[in-house]
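The complex appears here without one of its protein chains, the remainder shown in place.
Let's turn to chain A:
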Amino acid sequence: MRLVKCWFCSSTIYPGHGIQFVRNDAKIFRFCRSKCHKNFKMKRNPRKVKWTKAFRAAHGKDMTKDKTFEFEKKRNRPERYDRNVTENTLKAIKKIDKIRSTREAKHIENRLKPNKQKKFNEDKKELNNQIDLVRAPGVSEKVKVVVPKIKSVQNEAMEE
């Protein structure tokens, strides 16, 4: 039993899942589900299809170079069964998995970090410069209106 990677999306294919397509030049394409298989038949390049791992790796969205990946190499020689080795390997798998996922999360966080500060600065600038989009200039200021004293002048004229 061997866990393989889907050719299109790079997810692991567990036994009993997916289809294996053998081309006449003897190249084998394994697909995890019909979604990947249909995309392949449409001749789509996985490096351009946004949800695949190939795209994310090619565009620097996900971590590609790390020592934890080296543990998952394909080995063609079967190992002689040793109980201790198996036990230790199982423990190691869990640990390495944890380390790898924390590192990947860190990588994505670091990728998004400078963007946060940039966004904040942009918002601040917008608030200062374009406040007139929110309220018109000079509307809420109270304006003093002078009322002329007409009555008193009239009285004076009549008296004369």
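Note that in this section contacts are C-beta pairs under 8 Å (C-beta built on N, C-alpha and C of every residue); 3 or more make two chains touch, one makes a residue touch a chain; residues count from 1.
As a working rule, contacts and distances are computed from a predicted model.
Between the listed names "Histidine-containing phosphotransfer protein", "glyoxylate reductase (NADP(+))", "Septin" or "50S ribosomal protein HLL, mitochondrial-like", the UniProt record for the complex's undisplayed chain reads "50S ribosomal protein HLL, mitochondrial-like". Looking at A:Ile28, A:Ala92, A:Ala105 or A:Leu127, the residue that reaches the missing chain in the full complex is A:Ile28. Check A:Ile19, A:Val49 or A:Ile108 against the missing chain and you find that the one touching it is A:Ile19.
The omitted chain makes contact with chain A at the following residues, 1, 15-24, 26, 28.
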